[in-house]
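Before I ask anything, let me first share the structure, which is written out below as structure tokens.
One chain of protein is taken out of this complex; the other chains stay put.
In order of appearance the chains are A, B and C, and numbering begins at 1 in each one.
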Amino acid sequence: MKYDIKDIKLAKKGALRIEWARNNMPVLKLIFERFKKERPLKNLKIACCLHVTTETAALMEALKAGGATVALCASNPLSTQDDVAASLAAHLGILVFSVKGEDTKRYYRHIESALAMKPEITMDDGADLVSTIHRRSQTLHGNIIGGTEETTTGVIRLKALAKEGKLRYPIIAVNDAQTKHLFDNRYGTGQSTIDGIIRATNKLLAGATVVVCGYGWCGRGVAMRAKGMGAKVIVSEVDPLRALEATMDGYRVMPINEAARQGEVFVTVTGDTHIIRGRHFVSMKDGAIIANAGHFNVELDIPALEKLSRGKKRIRDFVDEYILKDGRKIYLLGEGRLINLASAEGHPAQVMDMSFANQALSAEYLAKMHRTLGRKVYGVPEAIDKNIARLKLKSMGIKIDTLTKEQRNYLSSWELGT
Amino acid sequence: MKYDIKDIKLAKKGALRIEWARNNMPVLKLIFERFKKERPLKNLKIACCLHVTTETAALMEALKAGGATVALCASNPLSTQDDVAASLAAHLGILVFSVKGEDTKRYYRHIESALAMKPEITMDDGADLVSTIHRRSQTLHGNIIGGTEETTTGVIRLKALAKEGKLRYPIIAVNDAQTKHLFDNRYGTGQSTIDGIIRATNKLLAGATVVVCGYGWCGRGVAMRAKGMGAKVIVSEVDPLRALEATMDGYRVMPINEAARQGEVFVTVTGDTHIIRGRHFVSMKDGAIIANAGHFNVELDIPALEKLSRGKKRIRDFVDEYILKDGRKIYLLGEGRLINLASAEGHPAQVMDMSFANQALSAEYLAKMHRTLGRKVYGVPEAIDKNIARLKLKSMGIKIDTLTKEQRNYLSSWELGT
Amino acid sequence: MKYDIKDIKLAKKGALRIEWARNNMPVLKLIFERFKKERPLKNLKIACCLHVTTETAALMEALKAGGATVALCASNPLSTQDDVAASLAAHLGILVFSVKGEDTKRYYRHIESALAMKPEITMDDGADLVSTIHRRSQTLHGNIIGGTEETTTGVIRLKALAKEGKLRYPIIAVNDAQTKHLFDNRYGTGQSTIDGIIRATNKLLAGATVVVCGYGWCGRGVAMRAKGMGAKVIVSEVDPLRALEATMDGYRVMPINEAARQGEVFVTVTGDTHIIRGRHFVSMKDGAIIANAGHFNVELDIPALEKLSRGKKRIRDFVDEYILKDGRKIYLLGEGRLINLASAEGHPAQVMDMSFANQALSAEYLAKMHRTLGRKVYGVPEAIDKNIARLKLKSMGIKIDTLTKEQRNYLSSWELGT
Partner (left out) sequence: MKYDIKDIKLAKKGALRIEWARNNMPVLKLIFERFKKERPLKNLKIACCLHVTTETAALMEALKAGGATVALCASNPLSTQDDVAASLAAHLGILVFSVKGEDTKRYYRHIESALAMKPEITMDDGADLVSTIHRRSQTLHGNIIGGTEETTTGVIRLKALAKEGKLRYPIIAVNDAQTKHLFDNRYGTGQSTIDGIIRATNKLLAGATVVVCGYGWCGRGVAMRAKGMGAKVIVSEVDPLRALEATMDGYRVMPINEAARQGEVFVTVTGDTHIIRGRHFVSMKDGAIIANAGHFNVELDIPALEKLSRGKKRIRDFVDEYILKDGRKIYLLGEGRLINLASAEGHPAQVMDMSFANQALSAEYLAKMHRTLGRKVYGVPEAIDKNIARLKLKSMGIKIDTLTKEQRNYLSSWELGT
């Protein structure tokens, strides 16, 4: 099977939109051009489980230019852009298995379809490929030389796996690159989550109380942008250091139990499960809006909400109205899936540029270095990371200083005094 | 003719979305309920030229509840939500003449269709009804008792008309109400313009240079929100006081001629014409994005851009790529029309709540008081304005202080000393 | 008596500090130079009741250069900079009557001393000269041709006086100039109030809850800067429109009664009396800090605080520790007087530049036009106001746009369409 997508006729529209993304990804473009010359991924099969968006398409182009054969399935049932899937299948010969809104069964079948190519490298966003592989017999995938992982959530899972000694091949934690998590998680998730909430609801954020659960890099991005739109932001956290930072950044910090009574809009972005649950739903104000920007749709306890409700209707695209037994209404956005992909377009190309430059260069690194690596989770090599930052600044026309010789000496000396 | 709309079958979807807006417009809801009892608009015909959105639908409901017969045409060819138009025609019996994307000829024919009802009251957003009426013989509309006007742009035009002694009936400048322009223009235009730009482009605003032309209430809303998204904002202005305020608010202020060379995203929001013109386009960076958030599509000199270009294509919905003769590209959003309505949904219901409360109460005021009014442009009576603010706070669950007797005395005294 | 000041030997230090202020007041400098040539205040005696600061000194120089004889007393017992008073007396021959920390009796005696010159013009900051004059027989001051008033507080008092028909001569409300209240009240009071609080306490504002009473121009300046320092800001208001604005600007709004329980730092800036009173003090947290940035020291009900306390000590300069009967402590800053003058240096020269340009040009206007003016409170003529804005921008090296002919036409036309 070459592909399983919505409609191959959407390819032309997809191609235009991919052009738009590509124009906004100058770092990846430089890599694309080098890969085309050097072919570092020649003879490799790469299976990717990523959000099927215009930016991912630009990464697919780079991998292809590097010489790889590529299969792609979705890392989230709601995040596929069907026109992009069509263009990748029609114009680039990628094996695409992904349809927006596919059910769980088809979602997992698509993962199988991608793995059917017997990849040497896996590229994950949430560890679904790796998890699937690790549930099977080891002999099935003996040819894998390594993998990459895009998200915090996935990295947490993989480190758990490695800790138990069960990880079968080396993984590069792309998420740990500074040019990834400092930018994608903070500025990308920040903007696109707010974008997703506004597209879904057209709610005025100025003057509204927004509760952000989790103050990691993603959470502080969301909090910062909600504040930037004029919202009154409350943060809930479990880590005392992050809670202190949130406080000193000017946010009110309180347990979710207390925040539940005060918020108008709630966003979970923790990487953990059941952050907002039954006891919180029952204390919410009439009209409360709940959304998730964490990787999996378990951060909101939707089964509990279903149980508490006497009715439910879709009142707008991506907005489900739940009517509690006492008549209060709670609005769930995007079925609790990543709101920035469900109702918006995911991270802007400008941040994905760096994240996917890390992916492409990590794949190249695995191709070259896999023999030197153990069954562990590795960071992206610092040289790759800094180089991406330098290329990005250059593409933005921004110049920075360099240390003078005197300054370099000063930093490595201990004798220069007061 | 009862209506001229895209498709009456969209009515059901429209009705759900209108319910969403209505839920978010608590002040208008109170007025709706009072109007239903008191019927202050009984026997009146009202012609409205407004953006045909879910919020406008809630206003239509209130006018209808007040006893009026209502016709509605669009105040902008791109801002109509076709499902809303369908629902208004199908469920509420409004005479709707409006199709998203209609050409200029049909646009003006729709204005004629609305005026065919021989209204007693006109309700304008940009003065198109009033302008049309004033181009005709006076005898055709001798029954008009007054009108209301929603925008700055319209009020400027009407005051010009009144100054020349040519205004034929009293106008209430709804825009001048504090509960309108302080909120709708600033927080509404601010959020929805950023929303429109992001929906059209998915551009990362963090780190981007955004040029805002005009620092009136709308302009400062746009600047504030762009800054809130992490952009570096430049303001251009003609008024020295506003330019000073922009400076002290932390923005760089410079003439558009200079800003043209530095910006990545440009937004005009001045109420005037040809703010960005040929000489500015030619000095822009490759990839510059231009958008308009002012009422009319004359703020960007699009004919000049056409002339400077050797090619043009629609690369995404609402994004036209113009290729200049030297190969640089400029991206025009939403054909230069109000970007917050073209690619987004216009002001959030929460601000339109107050703007349209002013419209409804101004219509009631005209009905009662028109005999006492001259052929002038009037403000909204202060009592109406303050009352709307009070109702709004109440609906948000916010309590404020009241002056003690001692405090009232103190304010009216001149003898209490240092 | 030529002067009554702390110590004439402080003159040299004062002169240097005045030079610093003068360097930062480019608009006033231009006026100074024109006045020196044109001598528009020749033969006039001007009595000034202003904060005796370096910036006021620069204004005194301009008045003197214009040909006036000038007397100066303080408009607040704590705001005098003794070195400035010394320099004005020693180097410029101003009749100065002002000592930092003077008691109420001496304060009023100093007002008398200033009025002893029999001024033709009064220049007030809080209306103390005008009030004193109006308490006396009219014959004593028959030669007065007009006055100016600097503050909101004073203008409120004078309008009350005018309303009762008791105002004896025309007053220019300098505060109403846009180049005054939009800048001085907002950016000047904002920065200097935060400065005053930090100097007095060295309190970390990041993460602290700051309550701002009043959301006029001064209040929003204070709120904006407190937020800019990382504080969580609560606003209390009596005006529903301002309360709504504060809400949409992202602040929590609540009655002072409720805010009293939550705040760590309180600032009153209302122009009214007893904003924070006994019932509020008793509900405050241990360690609460209270300060006033409004003109008079009546906004905090200090007598009530005294009554509630079992002890009191000065724990730092400008910080009095009150020990309530249950052991909780409340810290009163600067004895409840204008905190930005008590523990800091008042408005920065850069804003006073515009405020005092308005004062100087208003004095000139009174000299020329007083025969055409009635016993009313007048605004600063718009031409003066705009001109000051233009000069200020120029001094900052900021250029702005001017309307093209086409744009001017467009604004005055009503026929140009959609």
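Assume contacts are C-beta pairs under 8 Å (C-beta built on N, C-alpha and C of every residue); 3 or more make two chains touch, one makes a residue touch a chain.
Just so it is clear, the structure is predicted and the values come from calculations on it, not from any experiment.
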Among A:N23, A:Q178 or A:Q262, single out the residue that touches the unshown chain. A:Q178
Going by the contact rule already stated, which one of A:K6, A:H91, A:R109 or A:H274 would touch the omitted chain in the full complex? A:H274
With the missing chain put back, one of C:R109, C:R168, C:K203 or C:K312 would touch it. Which one? C:K203
From the list A:P255, A:G278 or A:P303, which touches the chain that is not on show? A:P255
Touching residues (missing chain, whole complex) on chain A: 75-77, 104, 107, 126-128, 131, 134-135, 156-158, 160-161, 164, 178-179, 182-183, 186-187, 236-241, 243-245, 247-248, 253-258, 271-275, 296-298, 385-386, 389-390, 392-393, 396, 398-404, 406-407, 410-418
Taking the full complex into account, what residues of chain C touch the chain not shown? 16-17, 19-20, 23-24, 187-188, 190-192, 195, 198-199, 201-207, 224-225, 227-230, 287, 313-316, 319, 344-345, 348-351, 396
Can you list, in ascending order, the chain B residues touching the missing chain? 206-207, 227, 230-232, 244, 247-252
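In this text, only the chains that are shown with their structure count from here on.
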Suppose every chain is reduced to the average of its Cα atoms; which one is closest to the average of all protein Cα atoms? B
Looking at C-alpha means, what's the farthest chain from chain A? C
Distance between the CA centroids of chain A and chain C (whole Å) is 53
Touching two or more other chains, which residues of chain A qualify? 206-207, 227, 230
